[in-house]
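Here the structure is laid out as structure tokens; the discussion comes afterwards.
Note that this complex is displayed minus one protein chain, with the remaining chains in position.
Our next item is subunit A:
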Amino acid sequence: MALVQLTISALPAHVRTARLMATAVARRAGIAESALDEIRLAVGEACSRAVEAHRVHCPSRPIQLDLVDSSGGPRGGDAPADTPADRASHNGRAAQRFEVVVFDRAPAKEPTAAFDNPDAGVDLDADTSLNGISGLSPDVGLAVIVGLADEVSIEPHEDGTVVRMSWPLGKADPEAESVG
């Protein structure tokens, strides 16, 4: 088990920092090149969502990312046995996986309807949001994460949301590994 932790202020500029960090740690962990783009995008979506939520509810509080290489890394494996990464592991199934956990502190709403209805995020015919920043529901970001990550769990709580995403290590095709 090897862990990299990153704490960022809720600023849009730092979403890129988180993407770069996650991609670098994933590459070192041995993630296939073909999956690095997926990790970059999924981490960006999770952090964008967290930053937007914090800016509304708690702009002064930071957002935390845990980047967990459950194999200990191809060149290492010398991480302490008892690390904070233990709480980010995934029911003991985290062996040989790269996991990213994004913790935000903004009170969660109902998770999303975007997963059940693929058309829910796009409302081109609506006239009401012509002045809004986008025509997409914020839940589209979560739907993208679900589409990209090999395993995902989104746990909304009153005091924040935990988004866990993971990918198998050393596989060219993330779908090649049969999972639960």
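The definition used in the following text is that a contact is a pair of C-beta atoms (placed from the backbone, for glycine too) under 8 Å apart; a residue touches a chain by one contact, two chains touch by 3 or more; residues count from 1.
Basically, contacts and distances are computed from a predicted model.
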item	value
Listed names "Cell division protein FtsX", "Acyl-CoA desaturase", "Anti-sigma factor antagonist" or "SUF system FeS cluster assembly SufBD core domain-containing protein", matching UniProt entry of the absent chain	"Anti-sigma factor antagonist"
Touching residue (missing chain; options A:G30, A:P62, A:P107 or A:G147)	A:G147
Contact residue for the chain not shown (choose from A:Q5, A:S48 or A:Q64)	A:S48
Touch residues of subunit A, complete complex, unshown partner	12-13, 15-16, 19, 37, 40-41, 44-45, 48, 51-52, 118-119, 121-122, 124, 129-130, 132-136, 140-141, 143-144, 147-148
